[in-house]
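One protein chain is absent from this view; the other protein chains keep their places.
Take a look at chain A:
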Amino acid sequence: MQLRRQPLPAPRPGDARPAAQRLAGPLLLLLALQGAAASGGPEDSGWLQDAEPSSRLLSQAARAALHFFNFRAASPSALQVLANVLDGRAWEDEKRLGKCSAQVFFRNEKPRPAVNVTCSQLMKKERRQEEDYHLYKLMKQLESPLNAVSIPDSHGYIAPSLRPIWDLAFLGSSYVMWQKTTPFLHYYMSQISSVKQWKTNDDAIDFDYTVLLHEFSTQEIIPCHIHLVWYPSKPLKVKYHCQERQTPEEASGTEDGSAMALTELSNF
């Protein structure tokens, strides 16, 4: 399994970022994934063997691919997290890890990279559909979790009965995070801060909520309002609006940091 990287131009003097890279083409990656439930972390080991600047870029690409994969799979019971970004040198061959190869293309360092990803050795399709349907039935029976203030709570605890809500919220967030990932910004979902609506009148689950996304390089916490509609085995429908205090481009000078940005509609 080869990992190919595009040759990287040397940083120009005056570059704001010493490791700035202008990408000529897509990044090709080999990823090892595992089920979110079995893992402990957003990235159990999101590290790489060597410390080249480009390895950080590969991590970014990997995460974007992962968010995209989760969104496309539209399967809250089969969310994947990144176990390894493989580098051609195989680690221990863990059978429970799924393997993916991905092609990630950041155009001019903008967010929402184009992703092409195929995976093997993940949960079998039938089983995944079963699990999803089981989850769906649980959610239908769930009393409206409008009173649940934070998931998880301050101590990191998610009540088992609320776990499906987390999974579904994460699914919706995957779309948002994929949309927002750039070579320099990456996200994880910290917390569901409120549930505005949880409807299961017709067949689908209609879920309206806000999450707090954590962006790693700026350390900012970004509230996003997400509205999704999910039915097992159907593609996910997502609308979102994130409230951002500032972007890196606006970093200097502003005193009042509140800037509304990035109102986007998706495939609704």
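In the analysis below, a contact is a pair of C-beta atoms (placed from the backbone, for glycine too) under 8 Å apart; a residue touches a chain by one contact, two chains touch by 3 or more; residues count from 1.
Quick note on the criterion: contacts and distances are computed from a predicted model.
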{"item": "Chain not present in the shown complex, as UniProt names it (candidates \"thioredoxin-disulfide reductase (NADPH)\", \"Peptidase M14 domain-containing protein\", \"Centromere protein N isoform X3\" or \"U6 snRNA-associated Sm-like protein LSm3\")", "value": "\"Peptidase M14 domain-containing protein\""}
{"item": "Selected from A:Tyr133, A:Phe216 or A:Tyr231 as touching the chain missing from the view", "value": "A:Phe216"}
{"item": "Residue in contact with the excluded chain [from A:Leu27, A:Ala62 or A:Val81]", "value": "A:Val81"}
{"item": "Residues belonging to chain A that touch the chain removed from view", "value": "16-19, 36-51, 53, 55-56, 81, 84, 91, 96, 150, 152, 154-158, 166, 188-191, 212, 214, 216-221, 245-246, 251-257"}
